[in-house]
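One structure coming up, written as structure tokens, with questions to follow.
Every protein chain of the complex appears in place save one, which is left out.
Take a look at chain A:
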């Protein structure tokens, strides 16, 4: 797989699914996401996925929202 074409994403887990974050993470991996980190206390998962996989992550059970990561800097 050409990882260079991957998009960095952040996934928001829905409130009801917060008690089984591990299951949601497993499903995200199965859907094609490479997971960098899980912020369990916030209910977010960060990582990357091929561009054609990103939209489908929204349909993974327990996922409330998906956004592409932004670059930020000092202000």
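Keep this in mind: contacts are C-beta pairs under 8 Å (C-beta built on N, C-alpha and C of every residue); 3 or more make two chains touch, one makes a residue touch a chain; residues count from 1.
Note that contacts and distances are computed from a predicted model.
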Query raised in the report: What does the UniProt entry say the missing chain is called, choosing from "Subtilase family protein", "Biotin-independent malonate decarboxylase subunit beta", "Lipoprotein" or "Heme exporter protein B"?
Result: "Subtilase family protein"
Requested in this report: Can you list, in ascending order, the chain A residues touching the missing chain?
Outcome: 8, 10, 12, 36-37, 39-44, 46-47, 64-65, 67, 69-75
